[in-house]
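Missing here is one protein chain; the remaining ones are kept as they sit in the complex.
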């Protein structure tokens, strides 16, 4: 996007940091005047069915982590589907194409039970590490693969590890996707701007503190441990959602000039 | 197992990632129709008596960590044995051969009090770092050493650090072991498949969140700290066990096509 | 400040470590005989409006972290301002010059609502990594930029990441600043000494445990996770403040000879 400048950030000309900051930006907010049935807020549940790809994208050498991924397909997804069915809730599953190829029946069941499947990369690769051609090719092939397996063309994407390259948004636009769910400039949905222009793509924002992997992930060779008990994680989820519940009737944010 | 391919994971041919994923896999589940005396579930308690080998396998330079290992033999195992005796519970101790040589009386007492001793490597080495011949030799010598000291031939193995090489399962099969306890593709026991074929070896699955070392381990030169209080760890153990209790009467998982 | 000595710290001559320790030091404490309206203590609330600069100063490559910074301007500052207004509280916002240039309206609103804006570096750069001329130039330009945007000349500084170079205090003195808020030799305010001489600059001390970023920061490629729930962080804030509350009527510290 911007030519590589071999200066320290504190030496950058204003033009350079303005370009970096302005490349992908939040546009107008989408928030209905009121929620269905007078609800105070709406919550979307989504699940990233990474399964074995979490280890494969790092080289696939650990048999322990591969079977830890198998657990996702063998135990977790069925348990989640049963839970969603019990409460009559529809959710979205973001599925790498390699997972869809390994566990095709799972994806067909997800669709058959009324849920959505979104793009989640080819093998959970990091977009920001890819050449442009590879990123575009993998995105297109991922969409085709999911459609071929489930019969439904995906309309949204969550980039693997929420990792965005400078090209990601343009590729999403070229593909005519309806939404992205990898960024976090707001709690409400908003339109994504590319170099200042509206893209028509809606962002359904994520947030690290509302992602359970953050607390429960264990990686023996990194210092990641599941230090936080589930009770506390639930507390975090509830508290981090309460501002958005509260502000539904507040006007505080309307006066922010930086909002537009 | 598979020839080294100098491609990025997102460039791999399908054959390659299918081979990686399919090498060690979960087969049929073992779960009795009902548990003894109508219990809602069964829990296995096991202890890894690593003692000094946790430091030895990393080079054995830290006298602090060696005496921290000595504490395991001097204080912990006697305390655990007293606790098990008080409640009439039989457990399994996984013991590296070097520990058994250093603390032979301890192992004889463990066996004498009715517990099981399983293989846990020679000096707590990581299987995935070993040449095949060394891994096989150490596994065989570990079994021989434990048998010589305790008089009982071990029938199961927990690989040190739950670390599996591509050869581990084949060596276990050659040794005629009854079970492995290093993998985690399910909460129920299951048969291990090697390249798609049933091995007759039962997996007694572990899970990081149900291992207390995860929360209490301290390593000054890594960023590992015992951040989680015991009360919370107990809460984690109980909650992470409750799904398996609950599903004993549920049918949700029976409908998963990816189960077989 | 001191010529580089290629010795191990345990080989240093006494003169060397005395010079290091004595360079920036706490002088006389500032604590009123009593607090306004008989309050047991006074608490200052301050906010570092780093926004996009937290990522920019590291190279600005992550679009995810840039929009995470945008969230600060779009959602957080308005929410904080509304909260402060509700309780009639005045606070200080430390703002990198680049943030002030990106979000000028925000800064004008902060000032208009009666709050203070302090210097917080140019682009959140680490002072200790800068040549002297660059550090001085960035400090001066930051002050000028903030004044130009808000119409108010800042009188205090919080160095970005609380990072002090050997030159920082001298530059602050040259600029005639009234206070610094980057160090932590006491809980009360105190005068900063430069090589043993009073500078006239007051330190409003910070402390890691009373900074919420410490607990809630997430960095995917470092091992930082938001492990501590807000309830516990509040507990930490209250407990870490209670000694200062308690000692307001105690005499214990008056007898310390190392106080002066």
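To keep things simple, chains are lettered A, B and C as they appear, and every chain counts its residues starting from 1.
The rule we apply is simple: a residue touches a chain if its C-beta (ideal position, glycine included) is under 8 Å from a C-beta of that chain, and two chains touch if they have at least 3 such contacts.
As the structure is a computational prediction, the values presented were derived from the model and not from experiment.
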Partner chains on view for the chain not depicted: B, C
Options B:8, B:70, B:211 or B:235, residue touching the unrepresented chain: B:70
Contacting the left-out chain in the complete assembly, out of B:7, B:39 or B:82: B:82
Of C:92, C:107, C:182 or C:199, the one touching the omitted chain in the full complex: C:182
Contact residue for the chain not shown (choose from B:98, B:117 or B:204): B:98
Option touching the unshown chain, where B:20, B:95, B:117 or B:130 are the choices: B:130
Residues of chain B in contact with the chain not shown: 52, 56-64, 66-68, 70-71, 73-75, 77-79, 81-82, 98, 101-103, 105-106, 109, 122-123, 125, 130, 134, 138, 216, 218, 220, 223, 225-232
Chain C, residues in touch with the chain not shown (by the definition above): 8-10, 12, 14, 17-18, 20-21, 23-26, 128, 161-166, 168, 182-187, 208-209, 214-215, 222-224, 227-228, 232-233, 235-236, 239, 243, 247, 250, 252-253, 255-259
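Here is the rule we use: only the chains that are shown with their structure count from here on.
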Category of the chain touch graph - line, ring, star, complete, other: line
Geometric centre distance via CA averages, chain C-chain A, whole Å: 34
Set of chain A residues in contact with two or more other chains: 223, 227-228, 232
